[in-house]
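Here the complex is missing a single protein chain, while all its other protein chains stay put.
Note that the chains take the letters A and B in the order they are written out, and that residue 1 is the start of every chain.
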Amino acid sequence: MPALLEARNLKKYFKSGGGLLHAVDDISFTLEDGKTLGVVGESGCGKSTLGRTLLHLLDATDGQIFFEGRDITNPTKEERHAFREKMQIIFQDPFSSLNPRMSVSNAIMEPLILHSKLGKDDIRAETRKLMDTVGIARRFENAYPHELDGGRRQRIGIARALALRPKFIVCDEPVSALDVSIQAQIINLMLDLQEERGLAYMFVTHDLSVVKYISNDIMVMYLGQMVEKAPAEELFRNTLHPYTKALLSAVPVPSLRGKKKRIIMQGELTSPVNPKPGCRFMARCQYASEECERPQNLEETSPGHFVSCHKYKEIDAAKGDAV
Amino acid sequence: MPENILEIKNLVVEYHTDDAVIHAVNGINLTVEKGETIGLVGETGAGKTTIARAILRILPTPPAKLRGGEIFFESRDITGLSEREMRKVRGNKIAMIFQDPMTALNPIKKIGSQISEAIMLHNEISRTEAERRACDMLETVGIPSERYGEYPHQFSGGMKQRVVIAMALACNPELLLADEPTTALDVTIQAQVLEMMQGLKDKLGTSVVLITHDLGVVADICDCVAVVYAGEIVEYGRAEHIFDGAARHPYTIGLFNSLPNLDSSERRLKPIKGLMPDPTNLPKGCKFMQRCPDAADECGARSPDVVEVEPGHQVKCFYAGVNK
Partner (left out) sequence: MDEAVKGRSYSGQIWRQLRKSKITVISMVVIAVIVLAAVFAPLLAPYSYEEQFTSRALEGPGRDFPLGTDRVGRDVLSRLLYGARQSLSMGIIAVFGSTILGVLLGAVAGYYGGFTDGLIMRLLDIFQGVPMFLLTVTLAAVLGPSLRNAIIAIGITMVPGNARMMRASILSVREMEYIEAAKSIDASDARIILKHVIPNSIAPVLVSFTMGLGGAVLSGSGLSFIGLGVQAPIPEWGAMISEGRNLMRQAPQLALYPGICVMITVIAFNMLGDGLRDALDPRLKS
């Protein structure tokens, strides 16, 4: 049985000023039915580009994408129309992802009008069902996006994504624009939907606490590359890559207890344009040495735990000594 | 007896639009001690930014209207100051940092001269002296002074926010109002900026009002916390009165419960039900009542008084004193 979604050596480069911006660089992964892959990284690491490339909102520069075992890297128009029904996206900004001139019901209806063979009345009924599913009261049917709060707008975005009964949804920072109390409502809704419908998510976010909460596997990206990938628990318990460590330690914890020592990284993201071979995190890494200038491969250190670092063993050993 | 740098008494701010009156701030009392960092926490639309703007008197009027209240800065009521006197306070004694560093810097001016001009505006010193102080300030926030002559676009987001902080601190203000200073930054950069702010606070002794929605940031650098909901402070206390299960107001408790709890095995979060009330049409009694799991009839009848549940820990709830 093939995985629901598989990316093989996926690359997406953009022409940029003096060269090629490596937004997504040689990423491979598989995602099973009904599971969630969390993709974390800082702005500019290519996590959103990865999601869009998988959905063909951007064309891949190189590599292959398989969906339900079929190569969909270069789809025909008909193929693309067909898989758009199975692969959907929820956007980050509920304020710009809805057309301000479309009422709630028209926005939710749009995918049905484009894809389903239902009659007008059936589409209307289906739209109402979707509104119930995502928890938007009927009284908002004729409202326009500007009349709704962020949480309700995001529910519309979810309803649109669900309308065609997809099997896979890219969630591009779906809750980062929302307040905490609303964020929790939306995350619960997404978890409910996943259980009811067996959805697979790729959850793109910069928020590590959210990603740990909902993901089966987590992929950490840095400047277009995957630096570490592991099952969620494992990644937090047995962090190997120095970037992941720094990232985890940087998250402010809402508690006064057990304040851990932050790893404050020096410098900021280097440019993803024409990167040198070798480790891209080197410039900010406290453990960097000459050998890091050599290209490196992903290494599977335990089942499902991949890391891309020449020195992870050394670093791990040093940590053991310190304790 | 510690000295209070800022004392807000019963502040009320409304926005009058064509259609309605938005009750943004509804009777806020707040005291900031010298050298202390206080976190104003709350969700979008709770009125946090309006409070900061009211302190600096930079509310857009109209539509904003200061309906009442006094703001004592260094024991002087600044609500009645003339615009001219206020200008001496603003930027000099009270400085503000905004969320978006991009809009706070003039794109066509060297960052160094932006800082030195701010210094010269408030101090009668020579240009050379101002430039020297600007260089010092850059070094203080962790930017090499060689970058004095560079333009904002040559800096990344985190570096720009440092420049903005340097500019705000250049005149050695007594009070710094920081409105979501790290929200636009990535976590690793946020960690750098927070670390730097913490260091500066220790070094310069500036009092800080930090506005944020992130309880994690508050836990990091704040001494005191004021939780703002629908234009009211619903809970106030020292950090240890708020964090790690010490909070008493149902809204604060709800906020903590909404966060993903990494230790819990439950597959669902516990959100606060419903939405913040419409600020044009606030309920009569407790403003949190509709969303409160413990609401009783009494809560709808009148607004609860502030109760001191332990020294320095105040809660605006009828049932805060009751142990559950």
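The rule we apply is simple: a contact is a pair of C-beta atoms (placed from the backbone, for glycine too) under 8 Å apart; a residue touches a chain by one contact, two chains touch by 3 or more.
Here the structure is a predicted model, which is why all the values come from computation and not from measurement.
Summary of contacts with the chain left out: across A:Ser103, A:Asn238 or A:Thr270, the touching residue is A:Ser103. Considering the full assembly, A:Leu55 is the residue among A:Ala7, A:Val40 or A:Leu55 that touches the omitted chain. Touch with the chain omitted from the figure is made, among A:Thr36, A:Thr49 or A:Gln88, by A:Gln88.
Touching the chain that is not shown, out of A:Leu20, A:Ala143, A:Val251 or A:Val273: A:Ala143 (per the contact rule at the top). Take chain A: the residues that touch the chain left off the picture are 52, 55, 57, 80-81, 84, 88-89, 91-93, 96-104, 110-111, 114-115, 137-144, 147, 157, 160, 164.
The criterion applied here is as follows: only the chains that are shown with their structure count from here on.
Distance between chain centres (mean CA atoms), chain A to chain B: 32 Å.
Listed in rising order, the residues of chain B touching chain A in the complex are 43-44, 156, 158-159, 186-192, 194-195, 213-220, 239-240, 243-244, 254-260, 262, 267-273, 275.
Against chain B, the residues of chain A that register as touching in their complex are 42-43, 149-151, 179-185, 187-188, 191, 206, 208-210, 212-213, 236, 246-247, 249-257, 262, 264-265, 268-269.
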